[in-house]
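Here is the structure we will look at.
Missing here: one protein chain of the complex. Every other protein chain is in place.
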Amino acid sequence: MFSRAYKTVVTVPPLVWVTAFLLAPYALMFCYSFWSVSPEQNIVHSWNLANYQELFQKAVYWQTLLRSMWIAVRVMLFSLLLGYPLAYFLSFYAGKRKDLLYQMVIIPLWVSYLVRAYAWKTILGSDGVLNTLLQYVHATRHPLDFLLYSPFAVVLTLTHIYTPFTILPIYAALEHIPRNLVEASHDLGATPAQTFWKVIFPLSIPGVVAGATFAFVLSLGDFLAPLLLGGPSGIMISNIVVSLFGAAYNWPLGAAISLGMLVIVVSLLFLSERLEKKWTFS
Amino acid sequence: MPSLNALPNTEAPGKPSAARPTLLSIRNVAKTFGRNAVLRNVSLEIAEGEFLTILGESGSGKTTLLRIIAGFETATSGELWMESARLDHQPPYRRRVNTVFQSYALFPHLTVEENVAYGLRVAKRPAAEIAQRVAEALDKVKMTAHARSKPSKISGGQQQRVALARALVNRPRLLLLDEPLSALDANLRRQMQVELKSLQREVGIAFVFVTHDQEEAMVMSDRIALLRSGELEQVATSREIYNRPATAYVAQFIGHTNLLKGEVRGGVAKSASLAWPTSLPDGSALFSLRPEHVRGAGSSPSNSAAVRVRGRVQHQAFHGATELIRVECADGLVLVVRTASPVSLHDEVELEFSAADAVPVRESPERN
Partner (left out) sequence: MDLLMSANASTGNIPRSRWLVAHAASVFAFLYLPIAILVLYSFNGQGVGGFPPHHLTLDWYRILFNDAAIWDSVLNSLQVALAAMLISLTLGIPAALALDRAQFPGKALFRRLVLLPLILPGIITGLSLLMFAVFAGMQLSLLTVFLGHGTALISVATTELFAGLQKLDRAQEEASLDLGATPWQTFWRVTLPNLKLSLIAAGLLIFTLSMDEIAVTFFLIGRDNTLPLEIWGRLRRGITPEINAISTLIFAVSVALIVIWYRLRARTIGTQAQELLEHP
């Protein structure tokens, strides 16, 4: 039904755009990673591996990367722990309020990142809501300062931001499970708890993988929350990149790190895609 | 050696009796969804080891009734009793009842074997027992070769067998089947009807089978419970329900029939230009006359009082062994007649039937 002309017209414009503004920039980033910066702040287009050597040799990069991954893992785990039971409740027990509750899950998702990060900043500060509340009820005498400007604050904020991101794919996967499978399980003698572990959870795994990947990848590359709430102990890998493109002017080195991040992210995406395929039964 | 045979074979199918005690007692069950009364005051006793079919059109409430027995719905009022205990207070996972779903509901992430073993695993039976019972069940439904396959890789008919094995392996007291054959094509369906029937005889478990196909019901059941708009029209054996329909609806739903409206005066029923003796009291009456009971004139045994009627063939439908013809007679009466002798359109025919074959039936009033 669709002629070759139709298909060409339809494929070419987005293909061209994507090549020009996605592929080419990545390729350029690849090139930059092999260049270097001269003392006069010019980009020198001579090809060498200096940047990569720097990355592999200097401990600070590895430490920061590992810290970032550790933060990302925690965000992923907490998001899943918070998000899965809510998604399950929404899908199986919400009844007439399902629609309304689903909207309530989406709304925070689209409320400005900045607004939410800022909200936590005002809550966690030593002069902030939480500290003054605790002192007001005499639970503590002095403000707790680990609350803000720490990895704790970053994990908390990012969990707050990415939990809805994990709820959505899990909810979608749960909704896809035919309810007669749940009935069949009950019919065969399994309690709701047994039914959950033996039928519902296995069938929801693709959604869990998708949600976990979202949370992990987006947390890993985040630079805003660390800047607002991380303090010196909460610096993440993207912050290093940002400064390399800012004050610590060294675009090639920044490009090398970005490329590394791109490779990590794409590999993770491939991995999660395969995991999802393995657990899809249709 | 333990096997799927739960109870010994009993000869006489049919109503609960001393020989066949009541297994499940449905008492005054009603179910309303919002403003929609799907079931109204249904009472039924199901005997051990019997094959009972709940027959009805879509919307009659048959699936709802089945789901109430299984435990997926709660009745708005009424009670279910099984073995001197209230069944409807139990959640579905504690009832000794298993279901074969219309869409089979096989677990897609488990193999055939694992599907069948599910109920036993959940009950934490020892591994050796599970392995043996599963192997037996698969053998009974002839699915041993596919034990390691996943449901997506086997055909609809095969999935249906697996669903059956998965339910039966748990040795339930009662097996519920929700239109399990409706997705199969005609030939496979007929084959499965025979297999299901003999399987039921073999295992001796009571089957409650739901369908809208009256032919299927008659072929397979010991008894049929015909449901219309949430109420039972008639509960009887296949033979009885066919030969002695209680109401006009039953007569028309099961098989073909001619409904003759008439007046009874002094022991004589008059309908159109026909008249025959009857023991009914005076008043209006309705009679059901099966097409196969209308024969060619002169072919009835001579000692029975035959009612004669003449007409012209209006329509014929070839049914293989017989033909079903429509004959237009005097006074606007149209009779549907089953005949083995070929006729042609517009032929003039002389017909007769015995008064005894005109079965009086009750009216079936409209229900909203």
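Here the chain labels run A and B in written order, and each chain numbers its own residues starting at 1.
Note that in this section contacts are C-beta pairs under 8 Å (C-beta built on N, C-alpha and C of every residue); 3 or more make two chains touch, one makes a residue touch a chain.
The structure displayed is predicted, hence computed values, not measured ones.
**Q** Among the options A:86, A:188 or A:208, which residue touches the chain absent from this view?
**A** Of these options, the touching residue for the absent chain is A:86.
**Q** Using the touch rule from the top, list residues of chain A that touch the missing partner.
**A** Touching the chain left out of view, chain A contributes residues 1-3, 5-7, 9-15, 17-18, 21-26, 28-29, 32, 82-83, 85-86, 88-90, 92-93, 95, 99, 102-108, 110-116, 118-123, 125, 127-129, 132-133, 136, 160, 163-164, 178-180, 182-183, 186, 192, 213-214, 217-218, 220-224, 227-228, 238, 241-242, 245, 251, 254-255, 258, 261-262, 265, 269.
Just so we're on the same page, only the chains that are shown with their structure count from here on.
**Q** Please output the residues of chain B touching chain A within their complex, sorted ascending.
**A** 70-72, 91-94, 97-99, 101, 103, 105-109, 118-119, 122-123, 150, 152, 166-167, 170
**Q** Spell out the residues on chain A that touch chain B in their complex, using ranges where they run on.
**A** The touching residues are 178, 180-181, 183-191, 194, 198-199, 202-203, 279, 281-282.
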